[in-house]
Each structure stands twice: as structure tokens, then as C-alpha cells.
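Here it is, the structure, as C-alpha cells.
For this depiction, one protein chain was excluded, whereas all remaining protein chains were kept in their positions.
Labels A, B and C are assigned to the chains in the order they are written; within every chain, residues are numbered from 1.
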Amino acid sequence: MPQAAVPSRIPDQELMRWYRKMVEIRLFEEKVQELFMTGQVQGTTHLCQGQEAVSVGAIGAMRRGDVQTNTYRGHGEALALGMEPEVAFAELMGRSTGCSKGVGGSMHLIDFSKGNIGANAIVGAGIPIALGAAMSFKLRKEPRVALSFFGDGATNIGTFHESLNMASIWQAPLVMIIANNLYAEYSPLRDTTPIDDLARRADPHQIPGVIVDGQDIVAVHGATTEAIERARSGGGPTLLEMKTYRYRGHSRSDPAKYRPDGEVERWRARDPIALLGEQLAGRALLSPADAAQINQETQAAIDGAAARAATAPVLTLEETAPYVYAD
Amino acid sequence: MPQAAVPSRIPDQELMRWYRKMVEIRLFEEKVQELFMTGQVQGTTHLCQGQEAVSVGAIGAMRRGDVQTNTYRGHGEALALGMEPEVAFAELMGRSTGCSKGVGGSMHLIDFSKGNIGANAIVGAGIPIALGAAMSFKLRKEPRVALSFFGDGATNIGTFHESLNMASIWQAPLVMIIANNLYAEYSPLRDTTPIDDLARRADPHQIPGVIVDGQDIVAVHGATTEAIERARSGGGPTLLEMKTYRYRGHSRSDPAKYRPDGEVERWRARDPIALLGEQLAGRALLSPADAAQINQETQAAIDGAAARAATAPVLTLEETAPYVYAD
Amino acid sequence: MSTLIEPQAPTDVVELQLTYREAINLAMSEEMAADPNVILIGEDVAAAGGVFKTNDKLAELFPGRVINTPICENGFTGVALGMALMGMRPVVEFMFSDFLPTAGDQIMNQLPKYRFMSGGQCSVPVTIRSISGGTGRFGTQHSATGESWFMSLPGLRVCTASSPGAAYELLRAAIRENNPVIFHEHKGLYGRKGPVRKGAAPAAIGKAAVVREGSDVTIVATLMMVERSIAAAERLEGDGISAEVVDLRWTRPLDLATVTAAVGRTGRLVVAEEQVHAGGWGATLISELTMAGFQWKSAPRAVSLPADICISYSPDLEDAILPSVDRIADAARSAVKG
Partner (left out) sequence: MSTLIEPQAPTDVVELQLTYREAINLAMSEEMAADPNVILIGEDVAAAGGVFKTNDKLAELFPGRVINTPICENGFTGVALGMALMGMRPVVEFMFSDFLPTAGDQIMNQLPKYRFMSGGQCSVPVTIRSISGGTGRFGTQHSATGESWFMSLPGLRVCTASSPGAAYELLRAAIRENNPVIFHEHKGLYGRKGPVRKGAAPAAIGKAAVVREGSDVTIVATLMMVERSIAAAERLEGDGISAEVVDLRWTRPLDLATVTAAVGRTGRLVVAEEQVHAGGWGATLISELTMAGFQWKSAPRAVSLPADICISYSPDLEDAILPSVDRIADAARSAVKG
């Protein structure tokens, strides 16, 4: 099983941007939880705290024109792709100013203008869709790449394997990213999957499968950059397995009692934001005061965004009709 | 990739039985083709000539109480499990004396009393069904095993991978048998599948995958026996890849023009019946005259069976109604 | 849920007040206790008890018989079919009815046809318990009832449960049935409390139930629309309109006899359905009655989802799209008053 190559040095500015973005995602998700408790967000949400490095690191490797699909646990990707928190909050509150006009909700933070071509509520469904996008690039000889983000649980549904096989025979410019957070809803990986290293699932489709430390944003970025550039230069698809963890339960109704004692703490000890913070501190780019200030600024921005989002109107049923059929 | 172990010595009588059964299948299929030409069999048929050793060798390793599912290309398995040719012909002719009363036809030669619990016209669909049978044995602690026969093309549909995964985590007493005949309809394996050795597909499900010479019935029997006995003794599932070939096109309407020159001839040079015949001749069990006589006797039996089958009545629509719902 | 800790063989009928969730749990535990061949499989059905917790304690009560699956609906539905062929009676849980299409092949080509294709050699006693319907703010891909998607398929039975009592008697019937049944539970009803006749006979297959008598108009409904229809009927009383409510219960087979008798009494029909009218049981009922020459006192009416709009996440939009008590009452009123 190849391990990710040592990444080339990332500019300081870029690292700082990643840091801020991860903090934004972390605090955004906290706010979502709060809005849930007060009933401003309803239904269900699937928070991604703990997995921020996967979203921000991988998306940091995309170029303009590249696209990706993700899942119901897609807030991290949406924000990493540049969705304004206000727009995302509005979507979660069902407001017309949401990215999907409030018809989509938490599971469908989508913005085609930012390369975010789908957030899917059906496990596995986004993978062949990303492959289709990749194939359109290949057929038109455009130097573009498609990514697909999905979970460990999705590697047990047929569509995942079907997509690997097609991606391989067509040598599609596709990067498939497993956010292996060790659980599918209430099921630990080992109860539903006979192996630990899901990257192995690429092998019998003749695709490189790479295991990546999903808590280390520099590693995530490096491995994804390599896969994207291979895809862009005609080298075909890659399966990346990001070893990561979600701090919260599967969805808002899940207290996550099924976790062994100490597991959350072990993972928190390798928190992706803290890890990058240490690196930045090491390079004298981030003092504790800087970090506190970033937190504070971001929190203020998040709070403001949520407050503004809450004031937007809701569509009427008739106004949603044009979203069903295109002209 | 493990290769099949050297098989233990098979009694002469058993080898002779296999030989006769393979000849029966070969001539049965010839007769089906003929009946097709005269319109006595209609619709479509998928003949298995060239693959006889897979059906007879693998099924020879089953014990009473074991079951299997197969496909539309299932005449070989049906006969190997002991279906009378007359019953099979009657099914192909849509007669009430057919195994499925003539409602099933060529794609559904089924006989539960002989462990033949399904012949499926949907690619891949029989695999989880066999797994379910295997799981019922496991849950009830019965020392029984389920087999599933399917083609190389089926290894590209999701259900196959879903079944591998479940079979592994549950350690089900299941033996999955790929008859890799190098084509899925008009598509050569390499156009649709990025690897040659499909047994590899077991690997990321933590299941042994074994490559077997599907033209050598002793090898087929040996590998299947090993897999079945492992399953029976609680050792879990196995994926067997039988390298084989179909002499005819995919179905009756396919002249199989897509094959490279010389390919059929190369495979015919390793004809499973001829190979076993040589072994038997080497053991002085089969002279050329014996072989001719077996052929002649079998041909007479096949002709008689077809003629008798053709005289049976056809059900009325009302008579088929009870087959829809059980009481 | 203390009733569940020690499942007993059903003896006398006892009326309990249970939630819909508890009623389902009770039916499951009784059927599992009565027949060792009954097992439960699905995603997170064991320790977690299912996403809507209907399977609470079952894994403890019946060790080894509540089996978690990976996420692979087509695969595990095929597994259930194979188990059924070998004499088991598997119950399969689908977390959301919107996932039924991911098992489309096993549901449409295998379960209903397996016995037929073999010329009647086997039977397929599989029950799919599927969590249906709106009001949860789960959005476009998690809110379908799917109650009519498979109503055209010979070989299948399709059941819907509208109340705790109905759920208890219908689920036990479904599990005992020797043919594949898709059993729809409505996610908006799990918390509803109502009488459950513990120990009563399982419901009859394919039988609708008149749940409220009335003489001016008949409202036929399923799932959550049954309680909304009853509420509408109560409201109509104030207008001097007497509305009968029929819980259809089965969309395959359709109980034309009960519906015809009911509409025969009132001459007027409203179908209240949490689905698009096209291709559904409501349209089929109206067509069958009309083809049979039924003499309508006024044209039948349907309160349905709009033909050309999907369900949104936005709570306001979801509330607006689902048939409301008001809309049902209005339709019934206009059927009676024109």
C-alpha cells in the first residue's frame, strides 16, 4: 500500500488560509448544533468536526474549473470551496437566500459556480456522478479533474465498486476521497467491513490506493495534489483514504454512545486545527494570541452570518416549481 | 494469488461419471441449438459448451443438502445437479412437464429438490441470494454450503462486491464461482474490466481468491472441494475464478464475430471433455470405441428426451396463477 | 416499553395504550418469540435499535437474530430472499423508503417473481419494513412514502400502517404471510399513542378498515393521511357533513370490496394521499370504481402531492406541500356541496 509522498513546501500564506478555513468550519458546525437546539435548523444535520483537514486540504489542491461531489456531511467541503457562511446558514434555515434556495437543506449545500456540483443524501450516489463529470472533461479534452468525497460506509455499496471499475477502464480524471471516520451511523467500521485500510479496495480495479493521515492537512493536501495532477495529466484515477474521525455523533439525534472509552480523546489529541496550529507556531506564524483572535473574529463572522441568514424570506411552493423542470 | 492445491485422487468411477455428464451437457446444448433453428425453442438461449468442466467439477464437490444459484447460462449446472434432460427440454419448450412448468424457459432451469434454488436472468442477482441461503445454514448451525455460479461480466456489477463484503464479515459458508469465459455478451473482458485475474477481487474483502484451470475438471473439483469444505467447517467464503471459454456466441442471435482469429481453436485444443478423455485413456478407462459409444448412447438419450418433451401439454394462463402467490 | 421485556405467547386480548413505535416493537418481539425463523436484518437494527428506535431491545431478547448489515440495500435484500428460500422469515428494515430504489432489482425482479419463475417451487416470506413519509424536514431524498411504487407488481403485497393498533396487527400479518410484503411505517407517526389489542389476531391480508363511519362522503387514506382525514371529518361535522374514513391499509392488493361498499353508502369519494396522484392507489381506486360503473353523486376528488413539485427541506415548504386537514376537509366539503 503506497503511503503519500512527502509534500513540497506550502507557502505560509496558504497555511494561514487553511487554518482560518478550518476554524471557520469548526465554528460553523458548532453554530449549526446551536441553531438545531433552538429549532432554527430542523430535520437532521451531519456535522464534520474533526474532519476539517480532509475538506480543506483536498479542496486546496483543486484548481479553477475542477469540480467535486460530496455528501450530506458536506458543510466542510462547501465552505472550503468558498461558500459564504451566510448562504450556507440560510440554506440550513430553509431560506430563499440559501445556496439551494432553502429547498435543499443541510444535506444539499450545492454551488455549481464554485465547482460544488452535488451534495447527496444517498450513500454512494455522488461517486458515479463525479465520474461522469470527469468523463465529460476527458471527452472534451479539457484539463479538468473531478473529485468525490464520501465516507467509509460508502465503500460497501455497489456503486462505489462500479465507479472504481469504470474509472479505471476509462482512465478518467477522477480522485475518489474516502473520509474514513471509522463509523457509518452507529456501526463501527469493523462490524460492517472486513478490512481496516479501505485504500486496498482500489487494487482489484488497477487503481492506485493511497492511505493518508487525514488529520494532517499538509499530508492531505500533498496526497490530493499528487492524485489530481496525475489525473490532469492523463494518468487516470486515484483512491485516497483519509484516516479521520468525527467528533460528534452521526447526526443530531445520535449521542454516539457506541464509542469505546478514550477514543474521542485520542483523536482530539490529534485535532487537525491544533496540529496545523502547532506547525504554524513552529514557524512563528501563529502565537496563542493570534489563534485566539482568529477564533474570535471567526466567531463574530459566524454569528453575524447566522443572524443575517435568519432574516431572509422563505419561498412559496409555487416559487419552487421552476426548480423541477428546466426550460 | 493462491493457485489451487493439487487434488487428491478421484475414483475411476467418479471420473467416468463426470465424463458422461459433460458429454450429456455438450450434446444437450447442441440439441437446444437445433431446436432453436426449428422453432421448438423460442426467445433466447445461452449455451455453455466449452464450460462443462466448471459445472460438473464444481457441482461434483457438493454434498446432499448443499444448494447453488446460477444464471441464464445455467443448463450445465442444472444437468450436473441431476435434472433429467427431458425435464430440461420440456422447460425450454414451454411445456408443463418442465422443471418450472414451462413458465421459466431457458433462463430458469430450477429444481429446488436437487439443490438448484435459482437460475437468474439478471446479472449478479443470484449472488446475494446464495449468500442468504448460506446465512440461513449458518444461523441454524446446519453443516450446509451454498454456491453461486456467475460470469466474468458479473464482477463489474455492485451486487457482486456487496455480497463479497457481507459474506466476509459474516464468514458465511458460501463459495462464489466465476466462470470467466472472457466475454460478457459482445464485450471482451479487457474492454470492461481492468484486470485479467478476477480472483483478485476477493482480496479487499479479506476472502481467499483462487485461480483455477476451468478446462481441467480435476482441478475444478479439487479447488471447489477445498472451498466447500472450508466453508462447511466454519472457515468462511471463497471466491473461485475458473478460466474457461464458451464456444458459441453469447446467445442464439450472436455469431461471435468479435473474437480474434484462432482464439476458439486455441481453447478447443484444451476442450474439457477431450482433456478428461485423455486422462481416462491414460488410465485405460476409455478407449476411442468407448468414447464413441458414450457419445452415441448419450445422443440417443438426448434425442429421445427432446422428442418426448415435445409432446407434453402447455399450461393455460389460469393454471399459472397459483405460481404467483403462495398460500 | 416494559411490555417488551418478556414476550409471551399471545393468549387473551389485552388493550394497551402504546405508541406506534412501541406497537411495532411489540409485534416484532411477539413474532420473533413465536417463530425462531423470524429474524431482523438491516442497517443499525441491532445495538442501535434502528434509526427510529423501533427495534429497541430486540437484539438482547433474541441473540444472534438481529443482524446489522453494511450499507448495501440491494445486496441485503437478496440475502433476505435467499434466507426465505431456505425456510426463514426475514424482516428487512429500510431506513428510509427513498432507499427502496437502491434495491430496485431485488424488489422488482426477484422478490415478486422468484416463486413464479420456478413454477411455484418455493415461497418468499420476506417482510420489508420501510420508513416512509414527510413531516421530518428530511428533504427531497428522504421524504417519500413510496406506497404505490410497487403496487403494479404481481407477486408482491404492499401494506401501510396508520396507527399503533393497525401497525401491531398488520405487521404481525405481514411477517406471517408467505409472500413478500413491503410494509410502510410513517416516520411522522412513531410518537403517536393509541390502543393496541395485544394478542388479537393478525390483520387480514388485503383488507381495508372503516375507521370512522359517515354517510355523506367517503375519504380513503393511508399512513399519516388517515389521522388527517379523521381530523377533517371531525371538522366537517361542524358543517353538518358526515364523513366516513377508510384506512386503505394495502395498496396491493386493493380492497375494492370494502371501498366499493363504503362509497356505495355515500356516493362520494375523496382520496387523501401523501403521494402524487399519477400512478398511485388513489387513481387506481377511482378508475376501478368508474370502470365498474359506479354512479358518482359528485365527481371524486383527490388531495395529493402536486404532480410537478418535489418535496423541499424548508419546513414551511414541506408543510405547504403535504395534504393538510384543511385541504382534505375542503375537498370533502366540495364533494358534498359542489
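Rule of thumb we're sticking to: a contact is a pair of C-beta atoms (placed from the backbone, for glycine too) under 8 Å apart; a residue touches a chain by one contact, two chains touch by 3 or more.
Keep in mind that what you see is a predicted model, and the values were worked out from it rather than measured.
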| query | Thinking of the complex as a whole, which visible chains are touched by the chain that is not shown? | reply | A, B, C
| request: Out of C:Ala103, C:Leu170 or C:Leu322, point to the residue that touches the absent chain in the complete complex. | output: C:Ala103
| remark: Given B:Ser136, B:Asn156 or B:Thr224, the correct residue touching the omitted chain is B:Asn156
| Which residue of C:Gln17, C:Ser215 or C:Ser287 touches the chain not shown here | C:Ser287
| query | So which bits of chain A touch the chain we can't see? | reply | 67, 69, 98-104, 108, 110-113, 117-118, 120, 122, 125, 127-137, 139, 146, 158-159, 162-163, 165-166, 169-170, 320, 322-327
| message | I need the residue numbers on chain C that touch the omitted chain, in ascending order. | response | 74, 98-105, 107-109, 112-113, 116-117, 139-141, 148-149, 151-155, 252-254, 275-288, 290-293, 296, 299-302, 306-310
| note | Where chain B meets the left-out chain, the residues are 42-44, 94-95, 102-108, 120-124, 153-154, 156-158, 184-187, 191-193, 253, 258, 314-317, 320-321, 323-325
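Definition applied: only the chains that are shown with their structure count from here on.
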| query | Greatest Cα-centroid separation from chain B: which chain? | reply | A
| message | Averaging over Cα atoms per chain, report the distance between chain B and chain C in Å. | response | 41
| query | Between chain A and chain B, what's the gap in Å when you average each chain's C-alpha atoms? | reply | 45
| field | Between chain A and chain C, centroid-to-centroid distance (C-alpha), Å | value | 37
| task | Could you list the positions in chain A whose residues touch two or more of the other chains? | result | 156-158, 191-193
| query | Hey, what residues on chain C touch two or more of the other chains? | reply | 69-70, 72, 74-75
